[in-house]
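As structure tokens, the structure follows; a few thoughts come after it.
Removed: one protein chain of the complex. Kept in place: all other protein chains.
So that you can tell them apart, the chains are marked A and B in the order they are listed, and the count of residues begins at 1 in each.
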Amino acid sequence: MAQPLVPELLRAHLAELASRDQRADGRGRWEGRELSLEVGVLDRAEGSARVRMGDTIVFCGVKFQIQTPYPDRPNEGGIMTSAELRPGAGRHIEPGPPSPESIEMSRVVDRGIRESGCIDTKDLCIIPGEKVWQVIIDCFAISDDGNLFDAFGLAAIAALHNATLPGERFDIGEDRKFPVNKTPIMCSYQKVGGRFVYDSNREEEVGGDERIHITLGEGDHVHSLQKGLKGVFTASEFVEIMEAAKVRCAELRKLVDSM
Amino acid sequence: MSSSGASDGRTSAASGSLVIPGDKISSDTSDRLGHGVMKLNGEMIATKLGYVVVKAGEISITPIHTAYFPRPGDLVIAYIEGMRSNIWFIDLNAPFNAILPMSLAPMKIDYGGTRDAMNVGTTILCRVQEVDEAHSSVVTMKGMGLRKVNSGFVDTIPPHLVSTISSGTNAIINQLKDASNCRIILGANGRIWVDGEPEGIRLVRNALAFVRDNEHSTDLAGAFTGHLANGNGE
Partner (left out) sequence: MGYGDVQMIDENGNRVDGRKAGDIRPIEIELGVVPVADGSASMRWGTNYVIASVYGPMEAHPRKIQRQERAVLDVRYNMAPFSTTDRFRPGFNRRSREISKVTSDALESVVLLELYPRSKIRVEIEVICAEAGTRCVGLTAASLALADAGIPMTDMVVSVASGKINGIVVCDLNKEEDNYGAADLPMGVLPNTGELVFLQMDGDLSPSEFQEAWDYNMEAALKIHVIMKEAIANKYGGGQ
């Protein structure tokens, strides 16, 4: 990604707003942008979702392939996650090989799904030692107005819940619903104007500082954490964010489970 | 309203109608060609998506969307995006770059002193001095009111709305100044500098969001008055 030009006035303005407990678009500190979630939107994917958060729009497609298992894990299938920052999604996104930001995003989304254990790789076994499923989760940005992390995370878990194992197409058996036994949800917080806020838009992202990504499961179980960019935060800041994440993750989990 | 037929070839477009690139506006090429119009195969056609305007012997298109083309004399709000020992590189919100030479800075500078005087990310009020054939410009900060900006906030509207919001008896920009009690400077490049109390700045930003969302309505100034009266979407 091209380094954005950050006008000094933007940072000063965001700090001024933060000191008054305000954000530029009038949202509360822990308030997200207008959100829409649709599933089953991609004809060629075995599971899919489209997420819109404000003007950030992403797709996620889940597809299955057959592969031979690793010799040391003959009963287990594979999971692969990718998150593509397409150049069409923003002026600031330069075409070419994946940028460090893009790779970090891919790995954060992957961690959120994989480490939660929402996919039991033993469920992916077809013939032990011979054939297993590989589930591939492809996240794809259409429009980047900030916080692609959460949009990708939400789209990924919603697409997984929407997925069907394509037994018929591969001549293995009937199609059946892909078993996903949890709903991990990622929420991202960014320091803007000196304090952490939820769901930063692009302006806040450009003018803001460090980020913390938290993936929680049922019962507020912590599945993954990542701190991004330069900066420091205190233990009490973290506690505050965690409390906010518990609430928001529960709300989003309810939404995904209702689809 | 008329629209171009397809299978029977092109037909003329009336003033005020929406046209897309390639639509025939007129077979009569005696009118002057304004913005977004060209002569092709003996006819006048639209090159841009927008509305036909017929005025005083000239036909032009008010485009749906346009980039900012600097012209000499334009007052603009810009950012410093880089420098060398004797010039600054200026972000004008235009497709083409601009420079500010040391000699046209608002303060006395020594060779090599550019970074100390105004660093990357500084917001400035400047004027376009000259533009070459490739649309690259030189800007100046020598002049009344031209200076570094240290407070307030800069918002953006599409450049083609600049004249829309500053014209008319009930001009939107004036309504905004009255309602917000803020100092507001509108740059020709679509950037708007607002300074005042945070509540006033918030009011202006919300109001500008309304303008952007409703730019194609037929009476924007009137709709704007109504929007402000209805609490500005708060």
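Rule of thumb we're sticking to: contacts are C-beta pairs under 8 Å (C-beta built on N, C-alpha and C of every residue); 3 or more make two chains touch, one makes a residue touch a chain.
Fair warning: this is a prediction, and the values are worked out from it, not measured in the lab.
A.B. asks: Going by the contact rule already stated, which one of B:66, B:86, B:140 or B:174 would touch the omitted chain in the full complex?
C.D. replies: The single option touching the absent chain is B:66.
A.B. asks: Out of A:71, A:95 or A:219, which is the one that touches the chain we can't see?
C.D. replies: Touches the omitted chain: A:95.
A.B. asks: Among A:26, A:87 or A:117, exactly one should touch the missing chain; which is it?
C.D. replies: The missing chain is touched by A:87.
A.B. asks: If you put the missing chain back, which residues of chain B would it touch?
C.D. replies: 1, 3-4, 6-7, 9-10, 14, 16-18, 20-24, 36, 38, 40-41, 45, 47-51, 62-67, 95-97, 133-136, 216, 218
A.B. asks: What is the set of chain A residues that contact the non-displayed chain in the whole complex?
C.D. replies: Touch set of chain A with respect to the missing chain: 42-45, 48, 55, 57, 59, 61-63, 65, 82, 84, 86-91, 95, 136, 138, 140, 142-145, 169, 202.
Here is the rule we use: only the chains that are shown with their structure count from here on.
A.B. asks: Hey, which residues of chain B end up touching chain A in the complex?
C.D. replies: Touching chain A: residues 79, 81, 91, 119-123, 149-154, 198, 201-202, 205-206, 234 of chain B.
A.B. asks: Would you mind writing out the residues of chain A in touch with chain B in their complex?
C.D. replies: Its residues touching chain B are 5-10, 12-13, 16-17, 20, 22, 24, 26.
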